[in-house]
Structure formats: structure tokens, C-alpha cells
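Encoded as C-alpha cells, here's the structure I'll be asking about.
All protein chains but one are shown in place.
Entry: chain A
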Amino acid sequence: MQMSSRMKNILTPIIAVFLGILVGTIIMVASGYNAITAYQALWNGAFGDIYFIGEVIRQTIPYILAGLAVAFAFKTGLFNIGVEGQLLMGWMAAVWVGVSFDLPKIIHLPLAVLAAGVAGALWAFIPGYLKARFRVHEVIVTIMLNHTALYITNQVIRSVLSDGKERTDMIADSSSLRSVFLESITDYSRMHWGITIAIICAIIMWFILEKTTTGFELRAVGFNEHASQYAGMNVKRNIILSMVISGIFAGLAGAMEGLGTFGYMAVKGGFTGVGFDGIAVALLGGNTAIGVVLAALLFGGLKVGALNMPLEAGVPNELVDIIIALIIIFVASSYIIRWFIDRVSKKGVK
């Protein structure tokens, strides 16, 4: 029996996750750790307590948005490695609005979220425009803009948002996504209202791509640029639009950190990593909205659970970073996994 391609699409990421965990286990055993204790610690640290579940969801929020950002651009055939930079710009814009104004919550919070979206969109517009106008590859431009964003945000925090300090003030309560209710039901984790924004964005992405003409055009450009051009679509406009929407998602991911988890922004020595993990989330989720949400939940669980591994099992939490990197490699190498599935399912017939 030949397996349907839909089945293969679902099976491939599952096999990739399995292989990642398998290699992670081998590494642990080879380093002399007890793998079973380590995975128990990982599980307990992610789902063992209502507090940890709250933290997992808190971590999942930016992952969903970063994953949507990468996935959305992918659908138009663009690789947005710049999610990290757009996220930083969004974070900065949200905190900027958060600390500068004193408005009623009904205006202040949406304004801060909007600012983050706009900042992310503008930062993503640059590679989109350069790609459309000059045919410059977006991967290189977004990488360069990541570093530029890191230095710019650091400089703004030091010289504009504070007097030479390493972090901004706390944002005003009226712009905060924090929720006493959500915190209290999860034993005072840092879970916040951003989860609703993340879910709404996932639905919006699905709706745009699957139910609108614009979405059809965006996907068409991703499938075949020349055919789309021939069919009368404006390829350049679609490339820019795709990057801008992707940038909005990335900027919102920054807002989640700025308005929800932290409530401030500090000078950073390096990247947050959320943007790069977003690539893993999007790939594993097959660039679909529902897949991104599920993959984000998995990576959120892994990341938060990992913090418990050194405490309970004495295993460095970097093991989870290794597993995530391996999963990316295995998903990216899906050609070989699909080939393998074909072999196995064909053998079954004989």
C-alpha cells in the first residue's frame, strides 16, 4: 500500500522528533547520564505542576507568533531569518509605548501591541522591498538586519528609554498583558493574555492564506513566481506584502515578551533565540497554522521542562537545545525520511 502524501506529511515530523530524542538519548548515555531520570525531570518540569504548565504556555506564546512569522513568509517562497530582529524591534516599540504614555487600558494596550506590529512590519519591509526591487536575497539581508536591530535596540534602551542604564523602567499597568486571573489559576506563573493574541493570529494566518484571494496569490507566488506573473499577479507587491505580514507576527512576538512576560526590555549581549526557534517551529509544523501551534507547544514544553533537568537529574539543560537542533536537521532532511517511509511501506506489499 502506498502511503498517501497527507499521511506522510504528518508522519515525517513525528519521525524527526523521535530521531531527535533518540540521538539526544544516545548523547546522554554516552556522557554517563541516566536518560530515564533526565526525561522524567523534563516531563515534571513541563507538566508536573500547574505552575509549570502556565510557564509552558507562557513560553509557547512567542513561539507561536515567531513560528507563524516564519511559516507565512515560507508560503510565499521567502525565508525570513530576520524574525529575531523584527521581534527585537517590536519588543522595543511596545515597551516604548508602554513607558511613555498614561492612557486608559482600552487604548493603551492596543496601541502598544499595534506599535510592535508596525515596528516589526517596517523592519521586515526592508528585505521585502530589496528583494522585490533589486532581487537581493532576503536571507542575507535579514541576517544583517538582525544584528543591526540588536545594536539599535541596545542603543535606544541606553540613551532614549533610560539614562544610560541597562534596562528600561517597567511599563505602565495600563499597557500590560499580565493577568492576575491567569497567574492565580496557574500558581503564579507568568502566563498572560498574549495567548489569546497568539491563537487569534494563528486563525488569521489560516484565514488569509486559505480563504482570501490575497492568500491565494501569496501562495501562488511561492509555488511558481513566473506562472503567477504570467497569470497577471503582481509578484513584487506580493513579496513585499508577505514579508510585511510576517514582520507583523514577529513584532507581536516581541510585544508578548515586552508587555507580557517581562514588562520591560533590557540591553542584550546576544539574541533571544526565539526568532531562530521560530524556524524550527514553522518547519516542524509544516508551515500550517495548526501545525505551528502544536509545534510551538512542543518546543515550549521542551524549553521550560529543560530548566528542571539540571536540578532533578543533573543533566545540563543545553541537551534540549541539542535535541531541537537535531529535530530541525531531521525535518529539513525529510527527503531521506520520505524515501525511507516509501521503502518500508513498499516492502509491506511484497
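Just so we're on the same page, a residue touches a chain if its C-beta (ideal position, glycine included) is under 8 Å from a C-beta of that chain, and two chains touch if they have at least 3 such contacts; residues count from 1.
The definition used in the following text is that contacts and distances are computed from a predicted model.
For the chain of the complex excluded from view, the name given in UniProt is "ABC transporter permease" [choices: "Cysteine desulfurase", "SUF system NifU family Fe-S cluster assembly protein", "ABC transporter permease" or "FUSC family protein"].
When the full complex is taken into account, the listed residue touching the unshown chain is A:144, out of A:103, A:122 or A:144.
In the full complex, chain A makes contact with the omitted chain through residues 27, 31, 79, 81, 130, 134, 136-137, 139-141, 143-148, 151-152, 155, 269-270, 276, 279-280, 283, 316, 318-322, 324-326, 328-329, 332-336.
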